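Excluded from the complex is one protein chain; the other protein chains are retained at their positions.
Going in written order, the chains are labelled A and B, and every chain counts its residues from 1.
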Amino acid sequence: MLLTVIEILGIAVAAFSGIMEAKRNSMDLIGIYTVAFMTALGGGTIRDILLNRYPIFWVIHPEYAVGIFILSVITALVLRYKQIIIRPYAIIIPDALALGLYSAIGAAYAMELNVSWFIAVLMGTITATFGGVMRDILCNKVPDIFKHGGHLYATCALSAAVMYILVKSATNDHASAATASLITATALRLLSVKFDITLPI
Amino acid sequence: MLLTVIEILGIAVAAFSGIMEAKRNSMDLIGIYTVAFMTALGGGTIRDILLNRYPIFWVIHPEYAVGIFILSVITALVLRYKQIIIRPYAIIIPDALALGLYSAIGAAYAMELNVSWFIAVLMGTITATFGGVMRDILCNKVPDIFKHGGHLYATCALSAAVMYILVKSATNDHASAATASLITATALRLLSVKFDITLPI
Partner (left out) sequence: MLLTVIEILGIAVAAFSGIMEAKRNSMDLIGIYTVAFMTALGGGTIRDILLNRYPIFWVIHPEYAVGIFILSVITALVLRYKQIIIRPYAIIIPDALALGLYSAIGAAYAMELNVSWFIAVLMGTITATFGGVMRDILCNKVPDIFKHGGHLYATCALSAAVMYILVKSATNDHASAATASLITATALRLLSVKFDITLPI
């Protein structure tokens, strides 16, 4: 139940970041929806393709695609009449929670296939971060999250995936492992923003 | 038979738009062919991957890949000696017909898998438009079709897919549904260009 709330919040936050980026590139509604969709669901899509998990999650759960469409229409309409100014701090917690959740889901799907833990970490990180990478490619810029000097982001996803795998291997309990993943991503992200921590290299 | 003519025309028009864009980016024959290939066959490739339809259509129908190669060589040779100036209006009808046809094919393939109608619309639209999106990514620009203020394009594909699904659901007849899709895409596209109709948001 709580995980569902986090997932919905996470998708909304990701879709919203796609919408704003599309707007900055003067896109119309179709462009806005495409970028929002890819930002929110792109990482999971790549994970499903790489792991040969079919049907892809949003093909059998159309509510994701429909929900992002409704959000795109409403946001685009609102943006015609007034600016939406979101302080980055307002979204940092739901975004970090979602980062942890997606990392856990990606790592869990990979572990089901008995792949190496290193590959499971990659799958968690890809699930959590490649939507944003696709957003930036579509909007013709070098992906933000890879920029040196930025706050930790992919690193939080990666650490969360590592934590998921450690706890899952030790306890064989998905719920505990997912919780540990959420806490890791959120704590690391908040610490990074608060104390201006970046990767040394 | 008529559908085959439209399909060949559509592939030729898409490949040609890829060739011209590659030329504008000073690419050599290999680059030209790659961009032409992706523009013409990229949308269907993404659809096949997303729907887990294997072998991918052009892997078992090499005539697509060969035909685009021949077109690329001939066009590149001709372009060395003289400019080719195509008035946008000359290609608008075959392009719009192809848009309707690809939308119908994408939606039909999705319907075979009993997915939600919303997902079938997305698959039709992706089939018809993502080749152009891949062309623009490869040529390092923000995809044209998403630009606010442009004539309707992805919207035509989307409407055609909706029409295909409505007629197919009502009549269970693929030929009627595909015809309705072709007419919808072409009419909407021509109206958009003629009366300068764009998406309001």
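By our rule, a residue touches a chain if its C-beta (ideal position, glycine included) is under 8 Å from a C-beta of that chain, and two chains touch if they have at least 3 such contacts.
This is a predicted model, so every value here is computed, not measured.
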Sole contact to the chain not displayed, among A:Leu51, A:Val167 or A:Leu188
A:Leu51
Considering the complete complex, identify which of A:Leu9, A:Ile119, A:Leu166 or A:Ala187 is in touch with the unshown chain.
A:Ile119
Quick one: which of B:Val5, B:Val59 or B:Ala175 touches the chain that's been left out?
B:Val59
Touching the missing chain, which residues of chain A?
49-52, 113, 115-116, 118-119, 122, 133, 137, 140-143, 145-150, 154-155, 158, 198-199, 201
Residues on chain B that touch the omitted chain in the whole complex?
22, 25-32, 34-35, 45, 49, 54-56, 58-60, 62, 65-66, 69, 73, 76-77, 80, 137-140
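The rule is simple: only the chains that are shown with their structure count from here on.
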Between chain A and chain B the C-alpha superposition rotation, given in steps of 5 degrees, amounts to 120
Where the CA atoms of chain A average out and where those of chain B average out, how many Å apart are those spots?
30
